[in-house]
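Scroll down for the structure; my scribbles are underneath it.
Only one protein chain is missing from this complex, and each of the others stays in its spot.
As written, the chain order gives the labels A, B and C, with residue 1 at the start of each chain.
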């Protein structure tokens, strides 16, 4: 039976200690939930969220990295399932569409492609607003005519938990 | 020998008369230049820009539609070269990367994925600011750390011509 | 830490009872090993191999379906991780490249694209020869100049086990 996915999108490369700590806490939260984690499989926010989830003993979901390149070793060391797509950054569309819910942490234009894809695919989006970047920019906004529900804004893991439960509850008759 | 490409990205579906007129004028401008036109091949801004280019007798470049689906007949009737990718909206990455220059006309989140891809691929971006939508939103902005050159802002075809020549001149030693 | 993947490629649609039984046995074998199962996530051989793996209590790996379309519910009911790529049959390249080892069971031209991709990506290929189709056609063959090691031929699960261990042993210093 399918385990639902939370996709986490955010900055690659070097990130601040605050963002790292937040991403790890989000990963830990996902590990304690019943969701798989889907992400781009690389460094920065992706690595931090994978590391956070990996610390949870007896977790139900899997840690999944969807890579742009062809090699398994492009993945951070916390991914359990590595899918080396070989399709470059077009893989951002796959990361966005694979989430039942998509969480934004910090991020630049790569993250923006994923958030915009997620919106156009009618995915519920949650912005961890204190992380800055694309998360801060999109929090609370209606991105276009496709939906009237804005990007959810969360400051804490408690608020994230509340929002995730609300999203699931509102969609319980649908596929999610 | 390769003919350089201008990618035009913008709204699908129903567009206002003003946006349609502007998109046709941009298409006519490209037809009178030495560039190919690359776009998503469908309706709305894409159709209008293709129609505009198709009116230019003796044009040098081709009118190219890169479709999301598998069927040739998903293209508007002004495309001369149709590439039915079958890869869905991941094709937005291809449209963005195929431009030596990328022009934004109006647009919603689909266009935003293309603009954000174009920026992350270091493509010069030009926003036809009066068309509203994503063009207006991004005009004059630096989207992230990858470049210090903002999205160029143009109000008229004369300004577009000036900007295109400036971009080519500044990049003449490079691939573009 | 990454769990290694075995990709299974083969017929979609209606399959014979013999092929179904074989695919289920292969799935059970993978479930009893330390590998993830990656497949196209749909019906036919894909569903049978997923069903077989799902019967193994306490299995280590995950059952992963990489779909061509955008919807989660295109997956068979035994997939635990569903990645709806939305990129159509270009996803066959991803299924092929995601395997540390690729096993062929029956199959037609869709499977042939995956086997040929796997070969061109230097993946070890194993054909369950008695299943017929592409498996029978490619068993024991050198497909082109890229390698001198032919497609491995197996008749039984015991032979599959022997072959998988041999492949891992020979590649133990490499990424696999």
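Everything that follows uses one rule, which is that contacts are C-beta pairs under 8 Å (C-beta built on N, C-alpha and C of every residue); 3 or more make two chains touch, one makes a residue touch a chain.
The structure displayed is predicted, hence computed values, not measured ones.
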| item | value |
| --- | --- |
| Full-complex contact with the absent chain, from A:74, A:88 or A:132 | A:88 |
| Given C:3, C:25 or C:143, the one touching the chain that is not displayed | C:143 |
| Residues of subunit B in contact with the chain not shown | 1-3, 5, 36, 38, 62, 64, 66, 70-73, 75, 77-87, 90, 93-94, 97-98, 100, 121, 175 |
| Interface with the unshown chain - residue positions in subunit A | 70, 86-90 |
| Absent-chain interface as seen on subunit C, which is shown | 87-90, 92-94, 108-110, 112-113, 116-117, 119-120, 143-146 |
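The definition used in the following text is that only the chains that are shown with their structure count from here on.
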| item | value |
| --- | --- |
| Chain contact graph, described as a line, ring, star, complete graph or other shape | complete |
| Most distant chain from subunit C, judged by the mean position of its C-alpha atoms | B |
| Most central chain, judged by mean C-alpha position against the global CA mean | A |
| Centre-of-Cα separation between subunit C and subunit B, whole angstrom | 41 |
| Centre distance in Å when subunit A and subunit B are each reduced to the mean of their C-alpha atoms | 30 |
| Residues of subunit C engaged with two or more neighbouring chains | 70, 86-87, 90 |
